[in-house]
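Mind looking over this structure? Questions follow.
All protein chains of the complex are present and in place, except for one that has been dropped.
Then we have subunit A:
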Amino acid sequence: MHELSICQSIVDAVERHAAGRPVRAVHLTVGALRQIVPDTLTFCWELVTEATPLAGSQLVVDHVAAVVRCLPCNRRQTLTEMNLVCDVCGGSDLSIVAGEEFLITTLELAEA
């Protein structure tokens, strides 16, 4: 249940960027390597924003797949499971290209 404290830090950042303007939706990007449960996040968002100026705002989660690059052979592959082995050369010297994102990307403001 770290989604609850995460929602609280999202609220803090959103309030800072919104600067008092009404917010209709908050867009997040969540990488596949993050252990964030989107439904729990949405539920906690309602809980945390209740009776605040952000009440009723929507949390929209965009997912990013996990992509790794093999350092020796430069092969890029999208991971479907956590098996850190290159599917071409069998090497395990991989760097993570995408999948660790956890960002607030944009706010959609409502009409004032």
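Rule of thumb we're sticking to: a residue touches a chain if its C-beta (ideal position, glycine included) is under 8 Å from a C-beta of that chain, and two chains touch if they have at least 3 such contacts; residues count from 1.
Convention: contacts and distances are computed from a predicted model.
Going by UniProt, what is the name of the one chain that was not included in the view, given "Response regulator", "Peptidase M48-like protein", "Hydrogenase nickel incorporation protein HypB" or "ABC-2 type transport system permease protein"?
Missing chain, per its UniProt entry: "Hydrogenase nickel incorporation protein HypB".
Can you tell me which of A:A55, A:C73, A:C89 or A:A110 touches the chain that was removed from the display?
Of these options, the touching residue for the absent chain is A:A110.
Considering the whole complex, which of A:S5, A:T52 or A:T78 touches the chain not shown?
Reading the full complex, the residue touching the unseen chain is A:S5.
Of the residues A:A13, A:A55 or A:C89, which one touches the chain left out of the display?
In the full complex, the listed residue that touches the missing chain is A:A13.
For the chain that got dropped from the picture, name the residues of subunit A it touches.
1-2, 4-6, 9-10, 12-14, 17-18, 24, 27-29, 33-35, 62, 64, 81-85, 92-93, 98, 101-111
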